[in-house]
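Omission of a single protein chain aside, the complex is shown with its protein chains in their original locations.
Letters A and B mark the chains in the order given here, with residues in each chain numbered from 1 onward.
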Amino acid sequence: MAYILCFILFLVGLYGVLTKRNLIKIVIGFSIMEFSVFLFLVMIGYIDGAQAPILIEGMKNTEFVDPLPQAMVLTAIVIGLATTAMLLAIAIRIYKKYGTFDITKINNLRG
Amino acid sequence: MSKIVKTATGLLCGVVFMYGLYIITHGHLTPGGGFAGGVLVAGSFILLILAYGSDVLMLRKEETESSVTESSAILIVLILAVIGMFAGGAAFMNNYFQFGEVGELISAGVIPLYNIFIGMEVASALLTIFLAFVIYKKEVLK
Partner (left out) sequence: MDNLVILFVIVPLGSAFLIPIIGKFIPHFQKALSLLALLFLCTLILNYLFTGNSQCIIYKVAGWEAVENVPIGIYLVLDGLSAFLLLIINSIGFLVVFYSFSYMRKYTAENYFYTLLCLMIAGMNGVVLTGDLFNLYVFLEIAVIASYALVAFGIEKDELEASFKYQVLGGIASLLILLGISLLYWQTKTLNMADISHVISTQADSKTTLFIQIILITGFGIKGAMIPFHAWLPDAHSSAPSPISSMLSGVLIKAIGIYAIIRLFYNMFAITYEIALIITVIGTLSMVIGGLLAIGQWDLKRLLAYSSISQMGYVVIGIGMGMLILISNGDKMVASMAVAGGLFHLINHAVFKGLLFLNAGAIEYATGTRDLKQMGGLAKDMPVTSSTSMSASMAISGIPPFNGFFSKLLIIIAAIKGQYYLLAALAVLVSIITLAYFLKFQRYAFFNKTKYTGSALVKEVPFTMAFSMIVMGVLCLVLSLLIFPGIREIILSPAVEVLMETTEYSSKIIGL
């Protein structure tokens, strides 16, 4: 069930990217898509009633959640940060050159 | 910014900075590590700049410095990893220090060192990005 919610969130983000005209809103939509995938990744590793995968003294329950998706999601977040920063940097440069965030007015290139 | 913001920031940013350092140094024992801690450290600097403001010349100097710090930190991480090719198991990223006791602060071999330098790298990278945006806004978009 929760997996389907992830998928819906992904589609929400995709909708934002495809239909919004404002560059910043496109970036926001893109981030929503990104985080839906991260959410999915974290949920893959989840096991009901299991512990965080850290060794501490006096542990009773020896069942851990899968640590690998967590490591993956951290890496993916770092990459997502770089991508978002890059997108925003380009977006404000475009604002400087064109004087607008509206993509229908930013159409030097075609075809 | 108003006096309330400035006072609150002055009180908070030290705590945020210390918490960031804690997360970085305890990366191998608790959740978190280089990246999470580095974001906090960068956040404390960003708070200060936002609350007190700064002139462009100062910001430029700071940006150059943080950019150099970033490159050097990642180079040190790379060197630490390359040393592994010659020490111990002779493999890249090999953990060649004594492991120590599980749960101690100084344990887990070379991993705390990685955490510290990655924390430095992330903090200065985020600061560089932030400063680049601020400088761009102050200089070009005026």
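Keep in mind that, in the parts below, a contact is a pair of C-beta atoms (placed from the backbone, for glycine too) under 8 Å apart; a residue touches a chain by one contact, two chains touch by 3 or more.
Owing to the predicted nature of the structure, the values given are computational and were not obtained by experimental measurement.
Note on the undisplayed chain: of the listed residues B:T25, B:S67 or B:S107, the one touching it is B:S67.
The chain that is not drawn here is touched, among residues A:V12, A:A50 or A:I106, by A:I106. Even with one chain removed from view, subunit A keeps its contact list with that chain: residues 10, 14, 17, 23, 26, 30, 33-34, 37, 40-41, 44, 66, 68-69, 72, 75-76, 79, 82-83, 86-87, 90-91, 93-94, 97-98, 106-109, 111. Take subunit B: the residues that touch the chain left off the picture are 67-68, 71-72, 74-75, 78, 81-82, 84-85, 89-95.
In this text, only the chains that are shown with their structure count from here on.
Inter-chain centre distance (subunit A to subunit B, centres taken as mean C-alpha positions): 22 Å.
Contacts from subunit A toward subunit B in the complex involve residues 52, 54-57, 74, 77-78, 85, 88-89, 92, 95-96. Those residues of subunit B that touch subunit A in the shared complex are 29-31, 35, 102-103, 122, 129, 132-133, 136-137, 140-141.
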